[in-house]
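Here's a structure for you.
With one protein chain withheld, the remaining protein chains of the complex are depicted in position.
Every chain is named by a letter (A and B) in the order it is written, and numbering of its residues begins at 1.
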Amino acid sequence: MSVLEVNELRVRYKAGSPEILKGINFEVEENDFFAIIGPSGAGKSTLIRCINRLVEPNSGKIYFKGNEITGMSNRQLRIVRRDIGMIFQEFNLIDRMSVMDNVLSGRLGYTGNLRSFFKIFPRKEIEKALNLLDRVGLRDQVDKRADELSGGQRQRVGIARALIQGPKLLLLDEPTSSLDPKISREIMSLIKEMAKELNVPCLCNIHDVQLAMEFCNKIIGIKDGVKMFDGSTESLNKQKLDEIYLMEVL
Amino acid sequence: MKSDQLLTNTAINVDDILVKRNRDKVSQSIFFMVMMALVLWSVNVTIIKDTDWERMGSLGEVLASAGRFFGIDFSLIPNLFEPAIETFMISCLGTLLGVIICVPAIWFGALNITPFKPITYPIGRFMMTMSRSIHEIVWALFFVAVLGLGALPGIFAIAVRSVGFIAKMSAEAIEDIELGPLDAIRATGANRFQVLLFAILPQVLPQVIGVILFEWEINIRRSAILGLVGAGGLGLVFFRQMNTYNYHGVTTVILAILGIIIIGEIVSHFTRKRMI
Partner (left out) sequence: MMDSINKRTSPIKTTSQTKWKRFKYPDSYISYCLWISALVFIAFSIEYLNIPLSRLLGMMGRMGDILANRYYPPDIEYIMDIDYAKSILETIQMAYLGALFGLVATVPLGWFSSFNMTPSRRYVYPVARLITMSCRAVHEMIWAILFVSILGFGMFSGVLALTFFCAGFAGKLLADEIEAIDMNPVEAIRASGANLFQVMIYAVFPQIRVAFTGIAIYTWDVAFRAATVVGFFGAGGMGWYLKRNVLQIETERVTSILLSILVLVLISEILSALARDRVMRMK
């Protein structure tokens, strides 16, 4: 059974405006590091945000672990979101909070309102946070404020925050677009390693085709809201890339 | 294995972290409880001891008291037009006069254009603070005592009260201007007045107009109640209705006041669009 199945997904932002996504279909399996590539404005960001319903699709179905999530109520949706971790292009950390609190905020789906208010998290979760921060190399920055960190460090906090959820799927929305090339490579390696260690499939929006080819095993190419390519990285050749991007990229 | 070793390392640190987090929370809680105690003491001293609980009666009686206000006295409405127009006019003239009085306050109170910093700047700032610190009712009482009853003291009270905010915001806008255009105009040989007109004014005008409109809206509220101390307008009607225990009339007047406030907001909205 695939971890994620997307069926005929269609999205338009306002009634009467053109469709952003025009019927997308694909599946993500257990050990995939799945890439979504395509020119800007093709609908990649929208697509990834539909998976955890940060953006509501207009029609089509999404199945996560066999359960249809497109019809779920808000409360059910929140439970599903606990199992889906997300890493953002702009890191989306809480600037004024410490690194530790930022990572712990990934467990909010498991924490009651009163405990959330007083920032009381169980010992096990603090242990897990510390482990993850150690793994991403930020143990010494545990008490620093998030806005005191560099871009690469912030994304590492983002990675720890997504992984403390113990997710069954990782969504990555252009995780390296705000980082310089060397750090980008480090971050992508780190994500891929940790995903493999923790056995989490990834669905990744990526702008840089080189990185996609290097780290991902499957690729889907989107242009103007339509799927132009769906297959393994090896089978993606220059001609198909040109079709998607309408220009020389390699 | 690596993760085992990590676990032992973290075991020590987790305790440290937990201790620190709990310690922080405890000190925050103590602070909070001290504040709560202060508040409860104040509540006790002011509200609980001071209120004539017997005269107030039960909750039901209180609600009944409040319920007396629910209702509109339709017969009063025709008599409200004149006072409403009066209130509106008082706010307009008051704001206008306030803007005129503001000019010296702004000139003195802006660091970059004040003529003699050690003396005039404090004077300007003092004018602004004085104006804002004294409640409009107090100003109104003062002007009624000096000028007699009617609309005139109301206008003066509004004017003097508005100076504070308009002058403060405008002075800050002037202090924030870009010096480039200033230099350019000066370089053409313009005199101080021309520099003011062509370099300073255009930069601050949108903000100043915005501030004036904002204060004008607030002044409509203020004008309405100045009548309570004799300065004309709907306040006087309100006063009379309260004194004759015509509760529905009171509600009607309040609604009328809300009505002209809404008119004020609409006018302000459109003026803002045109001017900015």
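Things worth noting here:
Please note the rule applied: a residue touches a chain if its C-beta (ideal position, glycine included) is under 8 Å from a C-beta of that chain, and two chains touch if they have at least 3 such contacts.
Keep in mind that this is a model prediction, so the values were computed, not measured.
Touching the chain that is not shown, out of B:N112, B:T129 or B:T244: B:T129 (per the contact rule at the top). For the chain missing from the display, the contacting residue among B:V19, B:M33 or B:M56 is B:M56, taking the whole complex into account. Only one of A:I69, A:I84, A:A160 or A:L241 touches the chain withheld from this view, namely A:I84.
On the side of subunit A, the interface with the absent chain consists of residues 52, 54, 78-82, 84-86, 88, 90, 92-97, 105-111, 113, 116-117, 158, 161-162, 165, 171, using the contact rule stated above.
Residue positions on subunit B in contact with the hidden chain: 39, 42-43, 45-47, 50-52, 55-56, 62, 65-66, 69, 85-86, 89-90, 92-93, 96, 129-130, 133-135, 137-138, 141-142, 145-147, 150-152, 155, 221-222, 224-225, 228, 232, 238, 242, 247, 250, 254, 257-258, 261, 274, in rising order.
Rule of thumb we're sticking to: only the chains that are shown with their structure count from here on.
Distance between chain centres (mean CA atoms), subunit A to subunit B: 47 Å.
In the complex of the two chains, the subunit A residues touching subunit B come out as 100, 118-120, 123, 126-127, 130-131, 134-135, 142. The touching residues of subunit B, when paired with subunit A in their complex, are 3, 6-7, 9-11, 13-14, 17-18, 21, 25.
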